[in-house]
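Here's a slice of the assembly, chains where they normally sit.
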Amino acid sequence: MKVLFTGGVKSGKSALAEQYILSLCDKKPYYLATTECLDEAMDQRILIHQQRRGEQFITLEEPLDIIAAIEFCDQPVLIECMTMWINNMLYHEKEETIFPILEQVCHLPHDLIFVHNEVGLGILPENALARKFADIAGLAGQLLAKYCDEVYFCTAGLKQRFK
Amino acid sequence: MKVLFTGGVKSGKSALAEQYILSLCDKKPYYLATTECLDEAMDQRILIHQQRRGEQFITLEEPLDIIAAIEFCDQPVLIECMTMWINNMLYHEKEETIFPILEQVCHLPHDLIFVHNEVGLGILPENALARKFADIAGLAGQLLAKYCDEVYFCTAGLKQRFK
């Protein structure tokens, strides 16, 4: 089974996805953190996420090769988050492999819960990289949603089922 | 009863919230305007809002101490809007009391209709203050939604019930 939680910044999508996967599992599920610690503000955010996860997850950290990380797992995996992974792939100049990898991930036999960030509902900045990022993130959301059995749009801590 | 209307700029959330509270009340409800007039563009917006309200509301203006303003009310109160109040609290360096006050407001016995602005569904600007504002506004939306009996997501002048 594949499930997508999408929504804006601080929409509650991470907490909702965590509740969802915990209700699914008898054993500890995996938490695949894709964030690279590049600055202090990020460190702060990561710390807050880690504290909420507590002892309930087996945490893996992998900013790029998510397939290798998932293949190893014998329980459902929460991937937090796909937009950060896209960001890392762009940063490391691996843009051309983003969609092939996404396709592969969606065809893995594992139960996967994807957290994804909606970034395309505001005025686009003039910055060309930001525009490209918005395009890729939006298309990635479409691809994930196509393969997912359930898709939830999150806002104000509430999830709304869109598929 | 507590009700939340959330949505983007010009999504129609204010008009929908006004219709909602008017359909609820026999007597004139209160309209708590949190906007401080800081520039002319704002004056314009405020004027448009005031004209729509017409004679149907008792208008109160309070940019910061919303609890004091609400406590005085003996009819349902529409608070327009929470994101502007957050903005004022940040501007006046009262950040650390935002969430305690929100908790208190949600525990008041009054019927309250909150208007809130979704700001987290676009590319975040690089400006650190804007990022902080987006985080706080998103978390405030979650807190309000948790306590509200009904939550509506507004877009294109239509309200969709999310709770």
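Observations on the model:
Order of writing sets the chain letters: A and B. Residues in each chain are counted from 1.
Everything that follows uses one rule, which is that a contact is a pair of C-beta atoms (placed from the backbone, for glycine too) under 8 Å apart; a residue touches a chain by one contact, two chains touch by 3 or more.
All figures in this text were calculated on a predicted structure; none of them were measured in a lab.
Complete-complex copy count for the single protein sequence, taken from this structure file and not limited to the 2 chains in place, is 3.
Please note the rule applied: only the chains that are shown with their structure count from here on.
The centroid of the Cα atoms in chain A and the matching centroid in chain B are 30 Å apart.
Residues of chain B touching chain A in their complex: 4, 6, 8, 116, 118-125, 128, 131, 134-135, 137-139, 141-142, 144-146, 151, 153, 160, 162-163.
On the chain A side of its complex with chain B, the touching residues are 7-12, 41, 118-125, 130, 133-134, 155-158, 160.
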